[in-house]
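With one protein chain removed, the remaining protein chains of the complex are shown where they sit.
Chain lettering (A, B and C) follows the sequence in which the chains are written, and residue indices restart at 1 in each chain.
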Amino acid sequence: MIIVVKNNIEEDEINKLMRELTDSYNIAIQKITGSQCTVLGVVGDSSAIELDDIARDSRVEKAMRVKEPFKKANRAFHPDNSIYDIAGRQIGGKDLAIIAGPCSVESESQIIGIAEEVKAAGATFLRGGAYKPRTSPYAFQGLEAEGLELLKIAREKTGLPIVTEIMDPSTLDKFVEDVDVIQVGARNMQNFSLLKLLGQTNKPILLKRGLSSTIEEWIMSAEYIMAGGNNQVILCERGVRTFETYTRNTLDLSAIAAIKKLSHLPIIVDPSHATGLRYMVEPMCMAAIAAGADGLIIEVHNNPPKALCDGPQSVTPNEFKSIVNKAKQFAALADRDIKEVM
Amino acid sequence: MIIVVKNNIEEDEINKLMRELTDSYNIAIQKITGSQCTVLGVVGDSSAIELDDIARDSRVEKAMRVKEPFKKANRAFHPDNSIYDIAGRQIGGKDLAIIAGPCSVESESQIIGIAEEVKAAGATFLRGGAYKPRTSPYAFQGLEAEGLELLKIAREKTGLPIVTEIMDPSTLDKFVEDVDVIQVGARNMQNFSLLKLLGQTNKPILLKRGLSSTIEEWIMSAEYIMAGGNNQVILCERGVRTFETYTRNTLDLSAIAAIKKLSHLPIIVDPSHATGLRYMVEPMCMAAIAAGADGLIIEVHNNPPKALCDGPQSVTPNEFKSIVNKAKQFAALADRDIKEVM
Amino acid sequence: MIIVVKNNIEEDEINKLMRELTDSYNIAIQKITGSQCTVLGVVGDSSAIELDDIARDSRVEKAMRVKEPFKKANRAFHPDNSIYDIAGRQIGGKDLAIIAGPCSVESESQIIGIAEEVKAAGATFLRGGAYKPRTSPYAFQGLEAEGLELLKIAREKTGLPIVTEIMDPSTLDKFVEDVDVIQVGARNMQNFSLLKLLGQTNKPILLKRGLSSTIEEWIMSAEYIMAGGNNQVILCERGVRTFETYTRNTLDLSAIAAIKKLSHLPIIVDPSHATGLRYMVEPMCMAAIAAGADGLIIEVHNNPPKALCDGPQSVTPNEFKSIVNKAKQFAALADRDIKEVM
Partner (left out) sequence: MIIVVKNNIEEDEINKLMRELTDSYNIAIQKITGSQCTVLGVVGDSSAIELDDIARDSRVEKAMRVKEPFKKANRAFHPDNSIYDIAGRQIGGKDLAIIAGPCSVESESQIIGIAEEVKAAGATFLRGGAYKPRTSPYAFQGLEAEGLELLKIAREKTGLPIVTEIMDPSTLDKFVEDVDVIQVGARNMQNFSLLKLLGQTNKPILLKRGLSSTIEEWIMSAEYIMAGGNNQVILCERGVRTFETYTRNTLDLSAIAAIKKLSHLPIIVDPSHATGLRYMVEPMCMAAIAAGADGLIIEVHNNPPKALCDGPQSVTPNEFKSIVNKAKQFAALADRDIKEVM
């Protein structure tokens, strides 16, 4: 970390600042005095320092990190890609994860029907919402516990591991017992209490990027989980909030390249929620693979359309099948694979 | 709600859509057929409908609300301003709430010292962080339970009601017992599980606006709390995330006018965290009052500066005193008052 | 400017970089070698350097300015507020500029009617669009040259100096001859060719902030005009583009405090276009004055409403009158004045 001291600060005040910093944090500080200004170089691990706490000091002109603030998620300290083995499937390895299913679990026939269709089409994981984060308290909140049970039945029938979102610490034990991959939604990306609890589990966590989260903040949220001892974090890019209204969010595929550079964690892409437009799902899936994504999470709904869940971003099982087939070709070109699941 | 049907949809398919909607929601639908397109007018309470669920239907061109989706927080159904009585102080009435204190509670002497200074300067509430949301798991997370105890001691010494942030449902009972106003931070604005729990308490809730939350989403989060039976919600504008990097966030004072128009809930402003710049606190306080804010929450630190908490956005007790004095004049012009607390 | 060199760069490569920089720019560079990294301190005027050009060098870790990149607009080199005398009215001094008028000039009777009404209500300048920037090439583009003539007639009748937007260099001579204050719209804030031409005139320039312009970029655009020799630049905050859709743009009143700190140029506020909502004009006007604005530019339309121009953000002459009356009180509290024009 580099700290530029304001021009008008006296020598003894600078020394005082240095003492305060070394007292507050487990670091050493090297003072480098230039003709124009004095710069303090922080030696040692500055990951415990919030940049704001420094920038904020009235004697400081500017402060900036030279090293990233994350450690366990940092590729610098873990050069190889993290690869997780989940119910016989790998995430982060050569095989791409193809996670598919409806936005909400609605009934046994619905979820089993979709599960069988997406499996036949090439999905390797089943997704479905049991506990739904809704903007309105009056809107359908999901089948909740019953939804989880239906997902388990669908898993039994198809063998597909299940991915579903947790919203409440009180349901954690149930999720750990029942779910294969626990999803943390964009709205909870900085729900640090929840992240800490998930850090104490041994379950893979699918961590969606917050609506206006920077890449660094996103990795720091993964770091919260890993700091607790759970290293199985899967990042999921699902679009960020911008001024553009044509798409629901703006899908940031450059985040794939950034994550691959900065971290060893796998990153998958959710084109359905990012764009909110069915016709964009296929091209964004291909683009994500070409950019180096480790997997896709795609919303698939069964026919006939039900207003409750059918969406512009939900593709049909047939559309999903053609997406997977095309994805296999792009995966091969990206030196990846999409493996049939028996 | 107005639903515009796509041009190419057959009559019977439109009727099918209408049936699905009336089956899914407790509404009536009136079909109004134009030469260019067919429009469906939703009659009845459409607050249970997520606009997305409709817009996403493949037969729908566009959907838009004519009425707001919130009810209990809606001024249309509650014309008078909501006024809460908290430990003998009013929020939402003629008196402005002046909430002041340090970002973090650090020690008994620190918090008592600041509490006495801000009270003498005109503060009507004491703020201080015990549980701190930090971007980094390695950064100081606050004194937690001990911090709450110190806040209680400061309240005893000064009589100032305390405002502090909750992060974890597991601490809810303690907050209900110990705290006068429970703060929900920007990162948890859409932590719906937490909002539901807070809705079951009888404590005033200070709900900060999310970093990239629209005004409607913000009010809907208040609606979550109110739907549970707790009507004492105080909204707090603390800046939204934009492309601008000079200020930490971009303070949206037009949100005050918007909230006053759309809702009966009180709204206060946090210029300290919004701007992240000490010199902006005073002008933004005056602007907030001129715009019609119901109060201010200001970060005040004690001297001498400690790197741990001193910040560009933290003003000194003396600066705070002059802010309050100036604020009284603007308050008077805005037909409001800042009352001395004995 | 501080340049942090990447860790893996050899000594001789660092020296090479230093030579390249001193060859490319009129600066001296001081190398300060720390244990963790090498920092280069730029000595001398670095305003000719685009930060990007440095940051982009493959040997550079990070680069940051310690001093602002603007000179003529910089308060550091010009401590006193800039005050311009325009047809007997001051902008930037104790008197607030009250600029009012319709979005578009539509007819002689319309513009004269409004001019007389806004003058009677307390306006000190008349605004009106002759050349209109429209998103659509098929939309009404303004009365253009005829509109300018009508503004001149209105000025003759009322004595109000006129403020109107220039869009095309080919009309520059006409604007210099006919207009009192030349407005540069948000869309042209970085139309550097136009800015350079305006820098060669002796006319006051009202420079609106670009839709997604940072405060620094905005001041740098003012610097373009001043670099040409024209020091009479008036900045105008008119809202920035964010994710929020309730207001047309998000009015950034903290920009007033920022500009007052960084620059000596006057700054006025346009609440009409920023919010796009008539009911917000009054509270945002008061907030702007409380925050230290040097003036207001308000859209006023005459009755009866004409779809062509009547807008949610356009207030009526009566509403405008009450805004000015209220503004006078807030101005007094902010130690400013709104002077009647005879």
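The rule is simple: contacts are C-beta pairs under 8 Å (C-beta built on N, C-alpha and C of every residue); 3 or more make two chains touch, one makes a residue touch a chain.
No experiment lies behind these values; they were computed from the predicted model shown.
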item	value
Interface partners of the hidden chain - shown chains only, full complex considered	A, B, C
Sole residue of A:Q30, A:S58, A:T242 or A:T316 that reaches the chain not shown, by the stated touch rule	A:T242
Among A:L40, A:I268 or A:A288, the residue in touch with the chain that has been omitted	A:A288
Which of C:K31, C:K152, C:R187 or C:K339 contacts the chain that the document leaves out	C:R187
Chain not shown: contacting residue from A:N7, A:N26 or A:Q329	A:Q329
Residues belonging to chain A that touch the chain removed from view	212, 214-216, 240, 242-247, 250-254, 256-258, 261, 274-275, 277, 279-280, 283-284, 286-292, 329-330, 333-334
Hidden partner chain, residues of chain B it touches	2, 4, 30, 32-37, 39, 41-43, 61-62, 64, 66, 212, 241-243, 245
Touch residues of chain C, complete complex, unshown partner	17, 20-21, 24, 47-50, 52-59, 69, 71, 133-140, 167-170, 187-188, 190-193, 196, 211-212, 217, 220, 223-224, 227-228, 241, 248, 276, 278, 305-314
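We take it that only the chains that are shown with their structure count from here on.
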item	value
Chain A and chain B: spacing of chain centres that average the CA atoms, whole Å	27
Where chain B and chain C are represented by their mean Cα positions, the distance between them in whole Å	31
Two or more partner chains touched - positions in chain B	212
